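What follows is a structure written as structure tokens; I'll ask about it next.
Of the protein chains in this complex, all but one are displayed in their positions.
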Amino acid sequence: MYEDKLKDECGVVGVYSKNRKEISRLTYYGLISLQHRGQESAGIAVKDNGEIRYYKEMGLVKEVFNEEILNSLEGEISIGHVRYSTTGESFVTNAQPLVVHYKGGKIALAHNGNLVNATKIRDDLEDQGSIFQTSIDSEVIANLIARNYKYGIKDSLIKSFEMLKGSFALVIIYNDKLVGARDPNGIRPLSIGKLNGDYILSSETCNFDIVGAEFVRDVEPGEIVIIDDNGIESIKYKEAKKALCSFEYVYFARPDSNIDGVNVYKARVNAGKILAKESFVEADMVAAVPDSGVPAAIGFAQASGIPYDIALIKNKYMGRTFITPDQESRELAVRLKLNVACENIKGKRIILIDDSIVRGTTSKRIINMLRKAGAKEVHFRISSPPVKHSCYFGIDTPSKKNLIGAMMTTEEICKEIGADSLAYISIEGLIESIGMGKENLCAACFNGNYPMEVPKMGHKFVFEKR
Amino acid sequence: MYEDKLKDECGVVGVYSKNRKEISRLTYYGLISLQHRGQESAGIAVKDNGEIRYYKEMGLVKEVFNEEILNSLEGEISIGHVRYSTTGESFVTNAQPLVVHYKGGKIALAHNGNLVNATKIRDDLEDQGSIFQTSIDSEVIANLIARNYKYGIKDSLIKSFEMLKGSFALVIIYNDKLVGARDPNGIRPLSIGKLNGDYILSSETCNFDIVGAEFVRDVEPGEIVIIDDNGIESIKYKEAKKALCSFEYVYFARPDSNIDGVNVYKARVNAGKILAKESFVEADMVAAVPDSGVPAAIGFAQASGIPYDIALIKNKYMGRTFITPDQESRELAVRLKLNVACENIKGKRIILIDDSIVRGTTSKRIINMLRKAGAKEVHFRISSPPVKHSCYFGIDTPSKKNLIGAMMTTEEICKEIGADSLAYISIEGLIESIGMGKENLCAACFNGNYPMEVPKMGHKFVFEKR
Amino acid sequence: MYEDKLKDECGVVGVYSKNRKEISRLTYYGLISLQHRGQESAGIAVKDNGEIRYYKEMGLVKEVFNEEILNSLEGEISIGHVRYSTTGESFVTNAQPLVVHYKGGKIALAHNGNLVNATKIRDDLEDQGSIFQTSIDSEVIANLIARNYKYGIKDSLIKSFEMLKGSFALVIIYNDKLVGARDPNGIRPLSIGKLNGDYILSSETCNFDIVGAEFVRDVEPGEIVIIDDNGIESIKYKEAKKALCSFEYVYFARPDSNIDGVNVYKARVNAGKILAKESFVEADMVAAVPDSGVPAAIGFAQASGIPYDIALIKNKYMGRTFITPDQESRELAVRLKLNVACENIKGKRIILIDDSIVRGTTSKRIINMLRKAGAKEVHFRISSPPVKHSCYFGIDTPSKKNLIGAMMTTEEICKEIGADSLAYISIEGLIESIGMGKENLCAACFNGNYPMEVPKMGHKFVFEKR
Partner (left out) sequence: MYEDKLKDECGVVGVYSKNRKEISRLTYYGLISLQHRGQESAGIAVKDNGEIRYYKEMGLVKEVFNEEILNSLEGEISIGHVRYSTTGESFVTNAQPLVVHYKGGKIALAHNGNLVNATKIRDDLEDQGSIFQTSIDSEVIANLIARNYKYGIKDSLIKSFEMLKGSFALVIIYNDKLVGARDPNGIRPLSIGKLNGDYILSSETCNFDIVGAEFVRDVEPGEIVIIDDNGIESIKYKEAKKALCSFEYVYFARPDSNIDGVNVYKARVNAGKILAKESFVEADMVAAVPDSGVPAAIGFAQASGIPYDIALIKNKYMGRTFITPDQESRELAVRLKLNVACENIKGKRIILIDDSIVRGTTSKRIINMLRKAGAKEVHFRISSPPVKHSCYFGIDTPSKKNLIGAMMTTEEICKEIGADSLAYISIEGLIESIGMGKENLCAACFNGNYPMEVPKMGHKFVFEKR
């Protein structure tokens, strides 16, 4: 399709409500607000007086749930999950939350991130006789907790999480507690909010604004929070170098979220401003590839003094699925979603801003469309550095040969996509735009400096491929 | 609804096909033929070159599968399952086959029956750290096999089955073998057929006739059959007193099946003949409650010399679901499915044959309808003895207080349902009708003599209720 | 599929309820009871305080309607319709009732039957500028009524019906009246019932028994009944020779209905008895092709003294749709629906009774199945005469070359289907079995004596083919 973007894998939300007031709706609205983090499947699990009920299905949040289902999901603690649509292994079996019976009762678990040692742990568990019914990391985590349960809630969590390598933001219903946890590097975000005495955990803070909750704080890297009637208990189970995913600011997170104290929209506008300084060019207008390029384009326009204008019109009624033209006219597929505002660009020199280039195919088609429609020049500016390396921590990166940034120089890419000029923001520029110091960010997809050892061939489908 | 019957829980089918010819269709037709054994969910799992794919969903076989799904389920070995519709725990999570990853690869498993020690085994496994995601016995069995896998295929099966107490007819895809097994008492049936060199396992033999396969033999009680390219290997892993479920002959099995060598239709006609001898009464016609009472009514008519005729007309387009009248007119609900052939019964003395009485509510409504329509006398004859005891081996019996045979004498029941006379076949009569000797049959629901120790409170939902 | 039967085209029901009590449910149950007359589409139209609402859709009655839809269809007058599934022109556009606005208000109309002069009338109307949106006769009738509306309700109906040639049983909501009408020959049935002061019109009387209504009388041939708060007004608008469709007794109608005073079940048993006299043969058992052959088989058994028994077992969970085997194994398709009770027929001489033979293909397969299963002799007896002529009055007869009775002698058919002997009931025998005199019955499909002139090439799809 016309989107040529890296994909996050999941969003999670959790609610602890003493007074049980509309817990499933709070969770539902949370998932609606996190829908951009995953459109493959959605699920909610609720603890209601010692019983855990759940519902999960393939589809968007609004498609999966209806009034009847939500009404059947009332209780004191709930967790929710959205998962992104990959090809191949999109089965409802792999939807989350995962709900399991274990010696001490029931656990429900939802996970955003990716473990790099899941196969190893799974092998060990299978050596001890465990069986697995899904291909998701969550089942591995649930098994660990179940095996450690005898040590009590806290220690079972600590012992289990100490074994995990990789990224995880977790929300768990564990007996009568709501548990939140973040990996020691804090690669994936997780925040705490409060609404009328109820606690909410969410991958992003936009959720809190929307439901009217107050932001309390972020869960810290290597922290477990255990929430019950007595409030929040915090356990710092492991220290490590922080390595928050910088791509959350580039593309994944919603602009109305703050992640670890930094507003996403502002970071994007900043990136546009820095980009204007780093690679200014004379032009008649600054335009964005909608919607994700808009904030950086606004920043670029502000910093450069070149007016912000519109070059591409989105068809807002297109979803992900419609009958596509056949191969020879892929450009038509792009135009059905994104048409050129012809009259507005004729004879103009355009600075076109996008947040990233992954494969480059859509960029090429868009630039071609602009030219055909009469654009005099198209200068392409990208508010992230070239993506050159695979992510092992929850982002679905294509294989290297499909990653144009890994295969070509900027000059070659410029020629390939047919732009008059092409510039990416520098890694330093991106880090400056976020403003939290490079020591706190993971920029491995740009520079290959992974925060931990990564497998040679590991990827998320490793379990299916055995 | 108008059906007041005991329900079987499942039907299973398995196919081993060297030449991989249309294996999913053979399995599908098998499930279509076993649909009477379970209408809640249906599923097929197929092994295709080392991978196991499966599809299972709530609904009838013809609703669950379509051409596209069947085409995606081709391979060398397949198993299928139909499950009966209960209230409460009818989730797709509990549908079968169950497919699991374990140390040695993948296993798919489908089960007809009920374990009486599943909770105990599950407790033990959870003590060792296992987690459970469903509330079906099959997950317990899969865990046992996975833990024993290191002993090799045969011994892992033997060691696992030796731990099970209760009833089970199992079909399993285990690495590159198709496995069939029957519990030591042989409570649930399982037969072997052959079609052009392919092997078929099926809960009932009607399946073989329909697809044109040849009946080979029944799997014996306490036998494991392991089928691969070399044919059938048989293991007799445990000896025990045979205790085949006599209700298979009364109601569950299709009349065109033979179970352990006895034709079901013939057994039912015999029961009608014996009933005629045991409780003859003068009348103008012998009629059946359709469809299950028909064979015994034919037998009764033949033995008594009173003509067989029709008193009740079925609406063959009614399924299980339609909009029902409200409570005060439940009789209308019955009549929509089963109307009286008024003209044919006016002024007549009717001997009405049914296979069993469970709650008695429908019997009462039918007799009332016949009287209103002008029947002079209604003599009710039942081709099974009164059901007085719960089954623990795979039949869903209502609680004792809803079991009219457990709560009232025959005289009281006769009065309650409004018949002119009521008679059940004797236990001896039923056993004689089957003709395999009482030492081979389980008649526990009639006489309380269970073939093994049964739990005090065990029932199939035990896992959910914890 | 395995059914090789002539098909009726429709069933109609109407309700007039002063007190508006659950009128949509009464109509719904009526359609459920008439489902055998048409399984393609179902619809209900209701007049509620001057407004007419309706709902119609492809599918079985229980599939088309749900609680919510029924609740939205309350009012004072309602009509309902079921239509049989043909190939080709099964669109919801052609579903009934038809609801139209005309000068005087709104009319809703449902029709069972077939007009032989619909094309001619339609041509005339189009000459006057009318347009047509469907290919059903009902639209022609509605146009006539609308054009005649100025003459008042009665005269507009009389003038309109006088122009119609063919068969029709009609129910109409016409302003604040419920109208029922039957063509002058009374080819299609229509009866009047009463329930707590409400009037019900129905194609068959079984509907009345089921909902607890009292049978009042049949609408007479050439009669219009106009029902309102003042009761029933009757208009005899045209006299003609009665010509009730004899196939209603042979196959179409439910056995628990009475048509023009004759009980359908009794007529079928009588036909079996007469058949036994006309074509007795020595045998060990009399069996039926289920379900429609059963009453005649019971009659044959009673008259011949040969015991009634079961040779074929139906799969009651099969609907009309399932994935069928490919062409080379059509016998498998038959067996999935209808399997042989092998054990019961081995070595036996069977008299097999069916109600009719249309194409003969299924008969051939069944007889072949019985022989393979070990039947010693199969004597086929048919409780209707050979179908040799097309029907123009609402029955879907195949083209002559597919009508085995039109193409072959009985001897040839016997050989073709592989029976040891074959006999049909005589036309006289059939008429005797019904017992109302041949002057009152249409037997044109057997003897070619049509009650009126019929078109050379007319058929029901004439409108689509232009």
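Labels A, B and C are assigned to the chains in the order they are written; within every chain, residues are numbered from 1.
Note that in this section a residue touches a chain if its C-beta (ideal position, glycine included) is under 8 Å from a C-beta of that chain, and two chains touch if they have at least 3 such contacts.
From a predicted model like this one, the values you see are computed outputs, not experimental measurements.
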{"item": "Visible chains that the absent chain touches, using the contact criterion stated earlier", "value": "A, C"}
{"item": "Sole residue of A:Asn94, A:Asn258 or A:Thr362 that reaches the chain not shown, by the stated touch rule", "value": "A:Asn258"}
{"item": "Residue touching the undisplayed chain, where the options are A:Tyr84, A:Phe161, A:Tyr251 or A:Tyr308", "value": "A:Tyr308"}
{"item": "Sole residue of C:Val99, C:Ile121, C:Ala169 or C:Ile227 that reaches the chain not shown, by the stated touch rule", "value": "C:Val99"}
{"item": "Residue among A:Arg335, A:Lys348 or A:Lys364 that touches the chain left out of view", "value": "A:Arg335"}
{"item": "Positions on chain C where the hidden chain makes contact", "value": "92, 98-103, 107, 123, 126-133, 142-143, 146-147, 463, 466"}
{"item": "Residues belonging to chain A that touch the chain removed from view", "value": "25, 28-29, 32-33, 35-36, 39, 60-62, 65-67, 70, 206, 209-212, 254-256, 258, 263, 265-266, 269, 291, 294-295, 298, 301-302, 307-310, 313-319, 321-323, 325, 329, 332, 335-336, 339-344, 373"}
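The criterion applied here is as follows: only the chains that are shown with their structure count from here on.
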{"item": "Separation of chain B from chain C, taking each centre as the mean of its C-alpha atoms, in whole Å", "value": "37"}
{"item": "Distance from chain B to chain A - Cα centre to Cα centre, in angstrom", "value": "49"}
{"item": "Between chain C and chain A, distance of the C-alpha-averaged centres to the nearest whole Å", "value": "61"}
{"item": "Residues within chain A bordering two or more other chains", "value": "none"}
